[in-house]
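Only one protein chain is missing from this complex, and each of the others stays in its spot.
Right after this comes chain A.
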Amino acid sequence: MTQSVVIQVGQCGNQIGCCFWDLALREHAAVNKKGIYDEAISSFFRNVDTRVVGDGGSISKGKICSLKARAVLIDMEEGVVNEILQGPLREVFDSKQLITDISGSGNNWAVGHKVFGSLYQEQILEKLRKAAEQCDCLQCFFIIHSMGGGTGSGLGTFLLKMLEDEFPEVYRFVTSVCPSGEDDVITSPYNTILAVKELNEHADCVLPIDNQSLFDIISKIDIMVNSGKLGKTVKPRSLVTSSARALKKHQKPFDAMNNIVANLLLNLTSSARFEGSLNMDLNEISMNLVPFPQLHYLVSSLTPLYTLADVNIPPRRLDQMFTDAFSKDHQLIQADPKHNLYLACALMVRGNVQVSDLRRNIERLKPSLQFVSWNQEGWKTSLCSVPPVGHSHSLLALANNTCVKPTFMELRERFMRLYKKKAHLHHYLQVEGMEENCFTEAVSSLSALIQEYNQLDVTKGMPVQDLPRLSIAM
């Protein structure tokens, strides 16, 4: 069994990260009744004997003493991290896992990337090496950040190159929160495009997330919860948005949204952590969903969003779960995969679902989806026996689909509108190491990516032709 290390960068990254650790603890507590430190828990947590002074002896077996998250928390302001350290999760983090500053990046990618990057490079490297040493077999880094600001965007992507150089064998999965059209940070298009270039070049896999989509999901749940008929019968802990805090109604404004992302990460890793009849490890995600190295942006959708508690209401048919996964309501970014081209698709199922359920639904949904000619049966599936807390089953769909192209094109649009006027450019150019060609290179990188998707889109709708095979002389 392997381990993963979570690197949460910036305000958004740390807030999501916090929700993730909360949910991860909850999930393992529900599964691990005997309190024995096992391989599943060790994927994200160390077991530490806190009576031992100093580095805190790591214990690899036996009863759980004190669980410490395999995490590195980075922020150039202290507010968020301090809050985490004073909150209910304070025992889960080691003060040695943190890197903070006080001045913040001022929503400036250049400050995050160039200034703080060089300032904290050694420290970050040291913390990462430590975290890696504490792993028996480190398989993956999960980086959580937002793209619109300065720290998460700039410093978060600075990390990627470092990770690639220092730990070339370890996967880099990035969860990136993208700014929406009405972002209140004016320079977010600059920050985002500069970040995307780094993601293009140094990430193995990117899961883009859109605040708008998260918000829509919450609205949908609110309607369900508050509507007369089904209202009070929704199991509170089953909400994809819920956390321990939510139950006490102290939920902070972004908590609900962040919990959705946290659930995404839990479901993504469930088949690697828990047993099932068809396992899927993290290295299989990359292998199956990334046909060409540059095209590594995956659209995710989660179902169900909640579970009904009232047993008198018949459980939603299993098949409904599969249908929902392909509905835009359940996606975590604004995109339209059904009207675009699938390069590959993964269905990661948890709970009491069997292979025949999978097959039946794939057959049923296939006709309405368009797959690229060389991957007509491009499905990767996994069955994990352990469902998420509060559910009997769940489904995470990951799609590599050309529908991300419009999102990239829009980003480029917004960028060009600012750049043409050289608006706010001086804030960036005055940072040492930043020049105009950083911007032009970033746009080129994005344009090249868009072009790749274009070339695939051109093949959409064309009849699939079998290519001539090798002929053998008998």
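One rule holds for everything that comes next: a contact is a pair of C-beta atoms (placed from the backbone, for glycine too) under 8 Å apart; a residue touches a chain by one contact, two chains touch by 3 or more; residues count from 1.
The criterion applied here is as follows: contacts and distances are computed from a predicted model.
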Which of "Small ribosomal subunit protein mS29", "Tubulin delta chain", "U6 snRNA-associated Sm-like protein LSm5" or "Alpha-endosulfine" is the UniProt protein name of the chain not shown?
"Tubulin delta chain"
Touch as defined at the start, partner being the missing chain; which of A:141, A:379 or A:453 qualifies?
A:379
Interface with the unshown chain - residue positions in chain A:
1-2, 39, 136-137, 139, 275, 277-279, 281, 283-284, 286-289, 291-293, 343-344, 354-357, 359, 362-363, 366, 373-381, 383, 466-467, 469-472, 474
